[in-house]
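This report concerns only the one structure given below.
The other protein chains are all here in position, but one chain of the complex has been omitted.
Chain IDs A and B follow the sequence of writing; residue 1 opens each chain.
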């Protein structure tokens, strides 16, 4: 069974309260996972990112389990959580750690499957990073030097270069978390970055469809105008 | 006692931490429920929608119980949950299912009180729906075909036409959820729709006052400018 929200309740339970919701789950939500615009592995990543960003831990164990079945590596789950400490808040990540700890334990994931804190980093695109850093420094360097420094040193010169999660997947996690928690103003930069990192527009479009169910229609309709703007700007 | 947030704690507990909060609850929040601008039944619906949208399950059982006492039908609670699967996210609805399941069981709600998945639908206003669908298709059809298709087929040609929750109440649930979770950009369309569906401006205004307490002042002050704009546009 796919990592659907009803998986933590017996199907009987849902039907006893809402046969309609049980039917929508079967006929619409579960079929969503069969759409080929996005692989099951990507849908797992999008779903886990949305759950962590929205701090919804009840269903998280089942979804992580399913993700590991679909080929997401334990090390990638580890990196997704670490990444979202920065992009969804430290406590959201810590709640996810508790869930992953249990899932990893039950599956017998050995320590060698978990990426170390230190080690090699991916090569940095110095030009792009200089441009990003300069823009942020120009905008906010004077009023928020602390944030600006952490953003450069910890996020863009370290976290984003950790090799155990591909930049394209790291972007997928980031964009999913932004849409799922309504951070519309932060979508343009990260959606552009995601497309630069190899996410296709078709995949990004399907991420939005997927999140309509997992984060609700309002988050998605608030994201659509900026998604559209990013796509149209790139087409020029 | 009204479905107030302190109901899940003894009054002693609240007073031991904050006599002021206990007093505000008694003298302000509970009296809010006596204001005649909105019926207790409507306040129950607004409160439940806010709790589900904000994923606050602790107090939910008491509020559903109170709603059933005030004349909200079990079938309407069922539909509110199903509706919010789409407007607040699937997992929020699933958490509410677990609560409703326990409440229904304890009150001996029989299966015949719960609306079936299938069955007749309310008549569709074909003109209005064509206009809505065309606008969404024009805006987002090219960049998000998946979302656009689900929105038309599942939401506006099925969910909104389910007869066990009146369109006016369905709109009340939607607007309450949008305000309670800060989805300001989605308020104009749904508030207009709510007024078209029979919610009065006076009731909508009192929904805002009610939600100030249940979702916090910032959500309400962010909603006010768009509420004002909708009211003023209709007055022309």
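Convention: a contact is a pair of C-beta atoms (placed from the backbone, for glycine too) under 8 Å apart; a residue touches a chain by one contact, two chains touch by 3 or more.
Since the structure is predicted, the reported quantities are computational estimates derived from the model, not experimental observations.
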Touching residue (missing chain; options A:30, A:61, A:97 or A:124): A:97
Residue of B:13, B:125 or B:153 in touch with the missing chain, whole complex considered: B:13
Contact partner of the left-out chain, one of B:49, B:72, B:164 or B:212: B:212
Contact with the hidden chain (one of A:59, A:78 or A:176): A:78
Positions on chain A contacted by the hidden chain, ascending: 55, 78-79, 81-82, 85-95, 97-98, 100-101, 104, 111, 114-118, 139-140, 143-147, 150-151, 154-155, 159, 162, 177-178, 181-183, 185-186
Chain B, residues in touch with the chain not shown (by the definition above): 4-6, 8-9, 13-14, 16-25, 28-29, 35, 37, 51, 54, 56, 58-59, 182, 184, 201, 205-206, 208-209, 212-222, 224-225, 227-228, 231
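Please note the rule applied: only the chains that are shown with their structure count from here on.
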Centre distance in Å when chain A and chain B are each reduced to the mean of their C-alpha atoms: 28
